[in-house]
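Every protein chain except one is present and positioned as in the full complex.
Each chain carries a letter (A and B) given by its place in the written order, and its residues are counted from 1.
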Amino acid sequence: MTATVPPRALATLPLGDDALVLSHRLGEWAGHAPVLEEEVALANIALDLLGQARAVYAELAEVLGSEDEIAFLREEREFRNCQLVEQPNGDFAHTIVRQLFFSSYQQPLHAHLAPSLPLAAKAVRETAYHRDHAEQWTLRLGDGTEESHARTQRAADALWRYTGELFQPIEGLDVPWEELEEEWSATVGDVFARAGLTVPTGPRRDAWSAGAGREGVHTEPFGRMLAEMQHLHRSHPGATW
Amino acid sequence: MTPVTTPSPSRRAEGPSGTAEGPGPEEEQALQARFDAAVAAEERIEPRDWMPDAYRATLVRQIAQHAHSEIIGMQPEANWITRAPSLRRKAILMAKVQDEAGHGLYLYGAAETLGVSRQELLDKLHEGRQKYSSIFNYPTLTWADVGAIGWLVDGAAITNQVPLCRCSYGPYARAMVRICKEESFHQRQGYELLLALTRGTDAQRAMAQDAVDRWWWPSLMMFGPPDDESAHSARSMEWKIKRHSNDELRQRFVDICVPQAEALGLSLPDPDLRWNEERGHWDFGAIDWEEFRQVLKGNGPCNEQRLARRRAAHENGAWVREAAAAHAAKHAAGGPRRSATAPAARSRA
Partner (left out) sequence: MSADWPLWEVFVRSRRGLSHTHAGSLHAPDARMALRNARDLFTRRSEGVSLWVVPSSAITASSPDEKDPFFEPAADKPYRHPTFYEVPEGVRNL
């Protein structure tokens, strides 16, 4: 459905897909969180993100159809989210580092877009809160117990390879990408330093390590995620829910 | 339990009322009289008031069971968050399951004013020594079950809970006021979900009918055993913890549901359901209490699964809770990291 549309008309689609996919992943935590207070916190973030996705899809309705068509009827290769957000939850440290990496990107990205994009202006307040959530937890896990430190470092090392993709320019979005990456590196570096964690040095830009989610190339877990997310909707073509 | 480091407001600086060093017999009589008078006068009992041990124990049992039901009750619905068939429904369901975690928290908070810790109550839940509502031991097999739970299970819960807003124990009553206010959307979303299905395709209508067929009887069981078999009812009514009998509330629920089912175009799976002009109520068929007892005993379809999942979440989270506690201990030496409220707090409220 996206193949025939000029890319500039779809400039915001990656923002919506990032938000939808991460929201879905956070939704998988329901009933599994390490403490009840965190059930509420993770759900709040998931709901914010879902709201952001719906706002993006609403504006794309003329080009792509209803929000549900966009979410439930596109094929995997039509999704434009980065690979970072589709990564499975793993343990709580894995989820928190994913949150830190993503929110440290999404927050300044929305800030850059806010003047020209109303939906980014609304989201920027939410994402600042998400970033703080991730930061507070990274500090506690990194500088908590030996076990929590090891788990968090492991998560950072594993997710690092998906961070290079974040700064590949998205056509049609007026963002100073290099500046964005500098901001991101400063934020993550600062939080890691205070948490006693080491910023990974592994590859994130090489041809074989760089993610290509923005071009519709995803990792294996994403297909399974979509299968679960879309199955009911697709089982009843044309039905209203 | 850690009564020293995490005292509940009720117990701070004082031992529990009515323990070993409690009042003598005469004084106890006077306290009892004062308590009885307060309850009779519809005054609220507050955490630090003297209260009979049995009253305290009843409240702890009931509030804990209620809190456990909220958090176990997240599971059957969370089962459909990742498969919700529209983004609107996905948002609603996530918000609802989140509310249930929140309601669990309000209720554990109310229980903690009685001198038990949340940890202690969770341990009892995990060890199977405290119960939760047996309704959550049934599986959610299709999307329509989310609707049936909202309409019937939350409907029954609300019928039970609204009178609890006037419960004699202050913190419980206050938690219930908050919960009832928030839950009003839960039942509606369920009904609306079913309405969408009944107005949809044949397959959707069949799905809705099937869900209602499966959830109707278990919902009626939620009001507990019939009045003449209910072990705790009479005393709870006397103490104004409970305001209406199980059978009264069950009847009220049936009377409410029958016209609502009609409006949906769904039938209720009870051939004996008919209007009784004389009583001014709907008569309904006999409830299979043997099924109720079996599910309560742990033989329901999902008892093991629900508890195992709860335990796993708790155990998998242990290292996270430890890490945060360790971090707090490391940084406690230098005082609070940042006082978010200091200026206002110092200048008094």
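One rule holds in what follows: a residue touches a chain if its C-beta (ideal position, glycine included) is under 8 Å from a C-beta of that chain, and two chains touch if they have at least 3 such contacts.
Given the structure is predicted, the values throughout are model-derived calculations rather than measurements.
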_Chain not shown: contacting residue from A:R80, A:H110 or A:H133_ = A:H133
*Out of B:V39, B:A84, B:L105 or B:A313, point to the residue that touches the absent chain in the complete complex.*
B:L105
_In subunit A, positions touching the absent partner_ = 35, 37, 40-41, 44, 132-133, 136, 140, 145
*Footprint left on subunit B by the chain that the document does not show*: 2, 5-9, 12-14, 46, 48-50, 98-99, 102, 105-106, 109-110, 112, 117-119, 174-175, 178, 182, 318, 321-322, 324-329, 331-332, 336-341, 344-345, 349
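As a working rule, only the chains that are shown with their structure count from here on.
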*Between subunit A and subunit B, what is the separation of their C-alpha centroids in Å?*
35
*Which of the residues in subunit A end up touching subunit B in this complex?*
20, 24, 27-28, 30-40, 43-44, 46-47, 50-51, 53-54, 57, 67-68, 71-72, 91-92, 139-141, 143-145, 147-148, 151, 228-229, 231-233, 236, 238-241
_Complex interface listing, subunit B residues touching subunit A_ = 71, 74-75, 78, 81-91, 94-95, 97-98, 101-102, 104-105, 108, 143, 193, 196-197, 199-201, 203-204, 309, 312-313, 316-324, 326-328, 330
